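Input: a single structure, listed below in structure tokens.
Note that one protein chain is taken out, while the other chains of the complex remain in position.
Our next item is chain A:
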Amino acid sequence: MVGSPLSRIDGILKVTGKADYSLDHPIDNVAYAVLVKSTIAAGKIREVNSAQAEKTPGVLAVISHQNSPKLNEKGGIRGGALLQSPEIKFFGQTIGMVVAETFEQAIYAASLVEFQYQEASPQVNFESLASKAMPSKDREDEKRGDARAALNQASLKIEEVYSTPIEHHHPMEPHAAIAEWEGDRLTLYSSAQIVNGAQNSAAKTLNIKPENVRIVTPYIGGGFGSKGGQWANLVLTAVAAKVAMRPVKLALTRHQMVNSVGLRQRNQQKISLAATADGKLMALAHETTTHSAIDEEFVEPCGDCSKLMYDTPNSLISYRVVPMNVILPTYTRGPGKSTGSFALESGMDELAHKLNIDPIEFRLRNEPARDPSNGKPWSTRATAQCLKEGAKAFGWEKRKAQPRQNEQGDYWVGHGVACGTYPAHQRPSSANVLLKREGSVVQATVELAAADLGTGTYTILAQTAADALGIPVDKIVVKIGDSDLPPAAGSVGSVGAMSYANVVNDVCQKATEELIAKSGKQFFARPTAAQLMVSEKIENFQSSVQSEAPASAEEYSSHSFNANFAEVWVHKFTGMVRVNRFLAVTGAGRILNPKTARSQIIGGNVWGIGMALTEESAMDPRWGNFVSRSLADYHIPANLDIGEMEVIFIREDDTASNKLGVKGIGEVGIVGVAAAVANAVFNATGKRVRELPITPDKLI
């Protein structure tokens, strides 16, 4: 089964509406909570007037910092806003909550709560603040050789600044939860990429024991990092339920998503590259200036790709940060790598053009034999193969080397390439397998607190277990998304598939070994667990295991790699860009299911194209509010923006990283995409756009 393009086993449940997402769980007697948000970005709440809201029919409670239960603000909930103090740190911060019998009553009463502020002047204009950025506290400068000196001496070089705007995750399912208390025990039906992480941070923040918190999150409508760490809404749902003494539902609206659950921060990345005339890189500096929240630092690692993509004797990676009155930035698909690769891979394209070397050839000439950042050998590195096979499949040889040479009617046509990478690490996880026989039919249930973001986790785990046990895939039940199950890694940082598949395989192998031992027999050929259950007439059997990466993993540098190829058509008069063809070639270890894997890569590609062409959360530079709050103004690409999309996987056998040789594909799909599009736009028009998104105004 592993390696076959099985359709998602939860697909039918989803398209028939039977998959229960956070708010769908049938809980009786629920009340509804609605959040109240600040309308200033900095200052203090002077007064709260909730008299009118409290008088409104159906209202059960109005909660603000004045009457909120005491919570632990250091409990691991991201972004604060836990109603613990009158301080306002960003626009749209949660400052109150209304609980009522019905949703309509709650939302109406929420509009009646009055807040008086003492306003401070908000720090929200990144353009004017950027010059005040200071070295990052979390990310030290990383130097090899002396990049400055090498750049000063070099004559063939580029030095350019690339900027990317604030972006939002905007998953289809906005964050939502139902909280239900039974005595001291709390159940949270919610949406969590890290099941045990949500359990721990909720417990710690609420000052209760983790074993008293159960997270139930069987289906997740996307997260992209915003449901990795948990935000105030989760814990406030529990607070509301405690205060109202009833189960409570709390859902964020789409508008509230822009200032409730993190964002991808704005980055200004200076790339400096120097090379010899024959295309050998001599220096690479990647200096990022960004912002964080006013009272907490989060910096996405824009320099990560630059650390290891190319062989250069001199390199410098640095981060400068300025605090701003915005919600805490957070992990966003391909954190640092997607934005960082835009800068690095645009720079590589610029220098290749300057050197008059084909951009694929230029990259091949700088392929590092080992990971330059730590000297370790690669477990596998598919970059060269991705570039070569991609070039063939894409028809790269037909590309015009010089820009603005390919004219088709009212369009300039251009082709661009860019590479990407994302690390691969198996994380500790545990799992149970429960075998059950009826007659000659054996069925198995695998259990672990994994999370499926909608990407196919259920399916690949059923496939893995089916192969490992010798049981047909439709006789495998996968139970995940529940903190009562054996603890497992999160679906974050592309670690899900490799951590989960390995532990499921391990537990199934262990069960088989135990069954063999139990039989007391010797076998010529190793029987499957299914065969043993039948031949030994065992009705029920159970096994558990805990797995982690093999010791060998530490000795290698393990990453997925890709090469992206874009063909764009740029309208000569209006500057509108269409991505007519897009090809992603990826080496990501063993592909457990080519169908769900392809969908993952396409999803990443589309977001990358959005990053290149359309996505931006614009903020008012005076007041700090987002002016694009809905999906009508936060533009993600529409079908008409993109033509053909093709996905190729390079066969890889990478058992150094983990036993099954699986690497993540959740994030690598977005890495390098924006640069491929921007490079194609340059090839089409001769215009180099260094500020995303590439909207028509930047091309006329």
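Keep in mind that, in the parts below, contacts are C-beta pairs under 8 Å (C-beta built on N, C-alpha and C of every residue); 3 or more make two chains touch, one makes a residue touch a chain; residues count from 1.
Convention: contacts and distances are computed from a predicted model.
S.K.: What protein name does the UniProt record of the undisplayed chain give, "Spermidine/putrescine transport system permease protein PotB", "FAD-binding molybdopterin dehydrogenase", "Ubiquinone biosynthesis accessory factor UbiJ" or "PadR family transcriptional regulator"?
M.R.: Options "Spermidine/putrescine transport system permease protein PotB", "FAD-binding molybdopterin dehydrogenase", "Ubiquinone biosynthesis accessory factor UbiJ" or "PadR family transcriptional regulator" considered; the missing chain's recorded name is "FAD-binding molybdopterin dehydrogenase".
S.K.: Of A:Y108, A:W396 or A:Y458, which sits in contact with the chain we cannot see?
M.R.: A:Y108
S.K.: From the list A:T253, A:Q405 or A:Q531, which touches the chain that is not on show?
M.R.: Final answer for the missing-chain contact: A:T253.
S.K.: Have a look at A:E514, A:D620 or A:E646 and name the one touching the chain we're not showing.
M.R.: The single option touching the absent chain is A:D620.
S.K.: Based on the whole complex, identify which of A:D410, A:D474 or A:E644 touches the chain you can't see.
M.R.: If we include the chain that is not displayed, A:D410 is the one touching it.
S.K.: State which residues belonging to chain A touch the missing partner chain.
M.R.: Residues 34-37, 39, 56-58, 92, 100, 102-105, 107-108, 110-111, 253, 255, 409-410, 573-576, 578, 613-614, 618-623, 625, 627-629, 632-633, 635, 637-641, 693, 695-697, 700 of chain A touch the chain that is not shown.
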